[in-house]
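The structure that follows is given in the form of structure tokens.
Missing here: one protein chain of the complex. Every other protein chain is in place.
Read from first to last, the chains carry the letters A and B; within each, the first residue is number 1.
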Amino acid sequence: MTSLVGASVVRKEDPNLLTGRGTYVDNLQLPRMLHMAFARSVEAHARLRSVDVSAALRVPGVVAAYTAADFPGLPSLGGPAPALERPTLAVDTVRFVGEPIAVVVARDRYAAADGVAAVQADYEPLPVVPSLDAALADGAPLLFPDLGTNVVNQIPLADDAEAELAAAPRRASLHLVNQRLAPAPMEPMAAAADWGPTTLTVWASCQAPHSVRNRLSALLGKPSHEIRVIAPDVGGGFGAKAAWYPEFVLAALVSRRLGRPVKAMETRSENLVAMTHGRDQVDDIEVGFDDEGRILALRVAITQGVGGYPYGDAVGLPFLTMIMAAGCYRIPKVVAGFKAVLTNTTPVSAYRGAGRPEGSYLIERVVDLVADETGVDPLEVRRRNFIPAEAFPFTTHMGPMYDSGDYQKSLAKLLEMIDYDALREEQAAARDDPARPLVGLGFSTFVELGGVGPSAMMEGFGMLGGWESASARVNPDGGVVLAVGTSPHGQGHETMFSQIAADVLQVPFERITVVHGDTAAVQEGIGTFGSRSTPVGGEAVKRASARLLEKATQIAAHILEAAPQDLQVEDGRFTVKGSPDRGVDWPEVANKAYRPTQLGDIEAGLEATARFDPNSLTFPSGAHCCVVEVDRDTGRVRIRRYVAVDDCGTVINPMMAQGQIMGGVAMGIAQALYEKVAYGADGQPLTTTLAEYLVPSAAELPRFELGHTVTPTPANSLGAKGIGESGATAAPQAVVNAVVDALSHLGVRDLEMPVTPERVWRAMQTNGGAR
Amino acid sequence: MIPAAFDYARAGSVEEAVALLGLHGDDAKLLAGGHSLLPLMKLRVAAPAVLVDIGRLADLRYVRDGGDHVAIGALTRHHDLETSDLLEREVPLLRHAAGQVGDPQVRHRGTIGGSLAHADPASDLPAVVLALGGTLVAAGPGGQRSIAAAEFFRSIFESALAPDEVLTEVRLPKVGAQPWAFEKFSRRAQDWAIVGVAAQRNNGTTGVALVNMGPTPVRAADAEAALAQGASAADAAAVADRGTDPPADLNASADYRRHLARVLVARALARMTG
Partner (left out) sequence: MRISLTVNGVAEEADVEPRLLLVHFLRERLGLTGTNVGCDSTSCGACTVLLDGESVKSCTVLTVQADGTEVATIEGVSAGDGALNPLQAAFQRHHGLQCGYCTPGMVMAATSLLRENPHPTEEEVRVGLEGNLCRCTGYQGIVDAVLETAAGGSR
């Protein structure tokens, strides 16, 4: 049987999704189900004096309306300390526009919307802190006065590296903004709950159903075995659906109170203020280097936006930026530190890359700056600073060890795909011809962190561990069912895990079904985030399959009257090595596995479970190139080519791996050129629909040219590193480097994302004019 | 997402629509394709108490040869304009511009009448009709009247139509194969123009109208005058933003819009001479 690992098998998931048979939460219809919707704060910072739901209750079709006061002991959404917790429904203070202040429950979503419109709130406005600068200014208004500051968490610079920076022959500074983004999965947040006499069932568009169940159990005081959480088809998550949302608790409590199932799905306008935001980081960088472009010292001071409540991951994300700040490079002295800062904005949490894109962006911009200052070619600067292939595993400045990599090889592969010299010649010719747009080349050689992670580290993040679980069982007819603890939201796990299991078990791909996203059907799992499903989940699947195979081999051996060690399995058949005519097919083994009369002393049954706890993280990497044209008159940037070489170690399904890269790169290009969550000085969000928040369409994006290299990881036996977040980590700087490169002859050194046509035009004016 | 509740009346004729508008006054809005009005209602930015649906008045959907002009029924959809052979021959500027409105799904529903009556200065067709020097025909309680395009757009979201008038027809001069250009600068393909330019030569005079450079579509009057006096395209384009009052918003500052107007007019005029 040809190995399926490494094959571009088409997805099992697709027929349902293509024919409109997806099971997204809002498709759920249960008898007597009610619709729940939130009334939300219209003030960015205010005392909430009162919330009056009486008019809402009079709206026809509205069954109930509640504020926090209606749920004594309502658990909070969490936070790093009791005084800093985010309430599930606002109590006396609101800290961002969109913060829930009441829920309305109605027989249909139309009545619920009318009910929400009728809720009245009395606000006493407080001074608004709309930005990081405002939050850190002397005398800034405080979101939590008792804290005495808006800095909610920090790791100061261990030392300032001033000696090393001063000693370097050359030195430069860079101030980079990694702007606030909205994850905006196509499916907004949705949750439903049915609290019956004994069991609570919750449907949640989430990334970690077991975690949701365990947390609900703790918050609601209901034993976990009486709670079932189902993540059905989830329409994208990107990290934001790993956060904790008020719907989860409130749908359950409202269902219990009213004795009916309750469903809530936010509108897109709500989603753009209620779902956690990503990025919102500013990096102040000092770099010391020599005339040959070797980087000698790097100091990074990170200011991380947290939003109105420190309840998401934002307080910890900059730690990941710190870890990855040196990128692919061996830099003798690296120091980093951060401040996590509250502002009256939507809370920030993980978003595709979660702290690592920020790190990759900053170091790749630094590298181009060093190239610009020294006159050394930016590719040569990279080569001179790369961690060499023989130095792996490489211990980084902060301790984590890069598992494997060959950055020179990825770059060399990239250069096979572009004619670098010809592009530079073309750039020069275009520069000299006023009738032609300016041409720019931007590179991004990146490394990112995946396969989260070793349990010691994950316990530190409040999780049970960093393992992942898989169970495999064979039905009497030979059909295989895998239950995995990961929880996909588009990644194609059913296909990918079937490929791995098929190779181990030697059963056809079509005879394997994968079950996930249901705590009643799947053993304890950790979930999907941090590019872990392949390296950790895949390894668990492989091990569970191997354990299952052991039992099956034992049974086959019994049937064949041979020793298990003398058997091999291939193409659905167990045979005695060297005697191919002595064999038994999988279905016969499966059937006999449940017939004690056929098994001698062997216990009936054919199932196995495994949990894989990785000893290390994985570090996917790659080399991307972006070729842009810049309109000299309007400043518009057009991406002419985007070439990506990625190294995720062993590739399970090349077509799906490419899909992850293209989707991630699309998000990265969107960050570079289109998207930004904007707030006014009064804390009012300005990008509240997809007409203002510019998610690009196919018309805005280029065709991608993709290549790959393979440096397997020792972190698991598959050699697989994961790839889900690589594209979003690599792309923004490839694009920005390209535009800066196009304008560098005008003296432009930096451009802030999103690099809008107006920003480019202004840079061309300020730095020497368009022609 | 969910509009506020409203009463709904279907007009079986223009006369009935006029009567219903008169009956309900300020409480009523006309519904044609709905792609200007419904998005506002879904965000509850607009909440008319009554919608008078004229969408079924099939005899207001046509593109006809009117002799010295092309007559277009107000309920003609952008998609119909985009695929009209008659427009391709006689008013290609409109045919082309209609194909740039929104996206294909929007173009299957949105109508020229709805777009013009909505009077959004950021929409494409008002500027096109202004550049062409068209005439709008409206039906009201007192009968029919013609309004020159130059008088039709009063202010942002405000046209010359009385609350009880229905736009029934748009008349555009047959310009045939004379030079024209349409430049639309937007962030994404489906977006409204940050700035747009519609330009049409007709018997030696060039009409240039600007999208999103003020509270209404506006003629680049100084540029037109310069051209009439024999100025070069470049010189005319350099004054294209005079007399405009461009907005500043998330997408662009007023300065950048002025710059874009000059650049896009230059490109439009270059297309027309090249």
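Heads up, the rule we're going with is that contacts are C-beta pairs under 8 Å (C-beta built on N, C-alpha and C of every residue); 3 or more make two chains touch, one makes a residue touch a chain.
Quantities reported herein were computed from a predicted structural model and do not represent experimental measurements.
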Per the touch definition above, residue among A:Val152, A:Ala168, A:Ala184 or A:Val637 touching the missing chain: A:Ala184
Options A:His45, A:His277 or A:His489, residue touching the unrepresented chain: A:His489
Candidates B:Val106, B:Ala225 or B:Ala238 - the one touching the absent chain: B:Val106
Hidden-chain contact residue, picked from the options A:Tyr66, A:Phe144, A:Trp203 or A:Phe238: A:Phe238
Residue in contact with the excluded chain [from A:Leu4, A:Ala168, A:Val665 or A:Ala715]: A:Val665
Absent chain, residues of subunit A that touch it: 10-11, 13-22, 24, 26-27, 29, 108-110, 184-188, 233-236, 238, 265, 267-269, 489-492, 655-656, 658-659, 661-667, 689-691, 695-699, 701, 703-704, 727
Touching residues (missing chain, whole complex) on subunit B: 1-8, 10, 31, 34-35, 38-39, 41-43, 51, 53, 55, 79, 102-106, 108-109, 188-190
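Keep in mind that, in the parts below, only the chains that are shown with their structure count from here on.
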Geometric centre distance via CA averages, subunit B-subunit A, whole Å: 43
Residue numbers on subunit B that touch subunit A, as the complex places them: 1-2, 4-5, 43-44, 185, 187-191, 250-253, 256, 259-260, 263
List of subunit A residues in touch with subunit B within their complex: 109-110, 113-114, 117, 267-269, 633-634, 636, 674, 678, 686-687, 689, 691-692, 694, 696-697, 699-700, 756-758, 761-762
